[in-house]
Structures are given as C-alpha cells and as structure tokens.
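Have a look at this one.
Complex shown without one protein chain; remaining protein chains in place.
Take a look at subunit A:
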Amino acid sequence: MDSVGNVPPKTLTGTFDIVETYHRILEDDPEITMPVAAIEALVELLAQTDAVTVYETLDLIQTQSAFLKMNIPNSIPLQAGTELFQQYILSCLKPSKTSSGNFEAVRQHLVSNGRLFVHRAKNARDMIARHGQNYIRDGNIVLTHGGSRVVGALLRKAADVKRAGGNVRFKVIYVVKDQRSIECRTVIDSLRAKGIPVAEIDEGTVAYAMRKVDMVIVGAEGVVENGGIISRLGTFQIAQLAMAAKKPFYVAVETHKFVREFILSQDDMESDIDQKIIRFEPDYVEDPTPKTPIRNAVDFTPPKYIAALITENGPNVVAAVSEQLIFLYSV
C-alpha cells in the first residue's frame, strides 16, 4: 500500500504538521494519553485533508503515522493509537464499499466517530477506577510509582468509598523520583486531600518497604503483545522486588494502550526507543543522570511479573492481551 507514499508527507497536506499537532494536543490537555493524542492528531489530519478517495486517505494516514513515529523518540505508546485508528477506519470502510461514490460522507462519519473514540478513551479511566477499587481492601498498604493518572484516579475512587460511608481504610506508599516529582506531587496532594495517609519514599527504599506492602499498582505507557508493559523507568525493578516478596503486581491500563509489538527484553526495546541511559564516561561528570532524548525514560517489565491488568473491561490476565489484539486486528 505504498502507492502514493512517495509523495512527501508535508506537501500533501499543506501546512499541517502532525508532529507539532501531536505535541500541542499533549500539552493542551494534561489528562490525555499518548495513544489518544496520536489518534486526535490523525483525526485533525483527516478533517483537514483534501484527499478524495479512500485509498488516498488510507495512504495519507499511513505515511503520516510513520512520519510521526519516526519523529517521536518513544514511539511505542503512540503506535498503539495510530494502529488502532487505522484498523478502525479499515473496519469502517468495509461495509460502505458499495457506496464509495459518496466518500465525503464516509470521511465526515470517520471524523465524528474518531472524536467519539477520543471521548470514549477518556471515559475508560473512570471504568478502570471502578474496577480497580475492589482490589483495595480495608487495612491495605498500596505501593505505587510514577505519575500515572489511571492509578491516581483508581486510588481516589477507592478513597471515595471510605468517604461515602464504607470502611475501606488504606495507606499508600509512593515512590517519588526527583525528576518527576511535580506529577507525583499532584497525585499525592489529591490523595491526602481525601484523607489517605501517604508515605513518600525514594527508589532505594522500595525493597525495605516491600514487606509492609500488600500490593503494587502501577500504570503503563504501553502494553505489548506478550502482556509485558512499557512504563516509567524504575517499574521493572519494583516488579522484581514485588515478585521476590510475593506481593501481587497490578497494572492499571486502558485497552487502547495495547500495542501490536513484541518486546522480549530491555535490549530488544533499545532498537525502538533509543534512550542512551547507560553512558560510559572516562572522566568525572557533574551530572550523571542520563541525558535521554525522550522526556521520560522507560523500561520494559516482562509479563511473568504481572499478576493482572486492570482494564476498563475488567481485570485481565496477561495472556488476554494477545488474544484481544488478534481479534482486534483480524478484520
């Protein structure tokens, strides 16, 4: 399907720049996730394009997705969004093959449905919070990490149970990293505002704290086909410590973050996401923190460490990821 693909992506759409749009969408709405931002960017592209045929449109979306992927260092999460959108369009176009004369209607339909998808993806977070709150029992201590909005929503929802007259009293141990403390701060403040006691520890304290912990809940940027997650750097070691201490390690994640990509190990990820985390320096350097080209360094947690994925469709075992992806991508 690279028929029109030799046309440079920019000239085809005039002034539209998908990378810029993607960044703008991410900055405008702090609540939005990377796959959803990619989808919104593609919807905007679809609204602006002057492509007249189905294949032209599909090709445009494909080249622009590839262009976007190429220009974002950590491309796996947004790949989930672009692939999902393409698949969605393909399945939309299938029944309307007979009425190909009225392509404009199809496109309008896509634009409005694309927006609907964005809306639905945002609602998923509330559903996850609702499913996930049942995991937190009275007296539990939950360990979490990073600034995941899903986990924040989940913990707040569980706290609401208490305020609504329930008797779920739980505590949170929050692993705070200096570089990302602002995001953590908002989650921690909102939890304390709901009366949840929060202990802030740094990453070196996790093993020490693990004995007190009943469960670990983290978010993810992407879930790959074998059920492993790509998440903020440091998640993998927490997962290993949790397994060593035999504590369940849950991942709260929306299904639109499932991505058709297979990652076997950290090294395997390096080819997709070049993070340059480990640098060998012959001389003394002032600041040894990695000058990673992406905003948030990530690592890969293999599926064997994950007890369950809490999604908007309810809790899933890791094996369900590949099954869902197979069904989603077999038109």
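FYI, a contact is a pair of C-beta atoms (placed from the backbone, for glycine too) under 8 Å apart; a residue touches a chain by one contact, two chains touch by 3 or more; residues count from 1.
The definition used in the following text is that contacts and distances are computed from a predicted model.
Novice: One chain isn't displayed here; going by UniProt, is it "EKC/KEOPS complex subunit BUD32", "Vacuolar fusion protein CCZ1 homolog", "Secreted frizzled-related protein 1" or "Translation initiation factor eIF2B subunit delta"?
Specialist: Listed in its UniProt record, the absent chain's protein name reads "Translation initiation factor eIF2B subunit delta".
Novice: Which is it among A:87, A:140, A:226 or A:313 that touches the chain not included here?
Specialist: Residue touching the chain left out of view: A:226.
Novice: Could you list which residues of subunit A touch the chain missing from the display?
Specialist: 225-227, 260, 262, 264-265, 267-268, 271, 303, 319, 322-323, 325-327, 329-330
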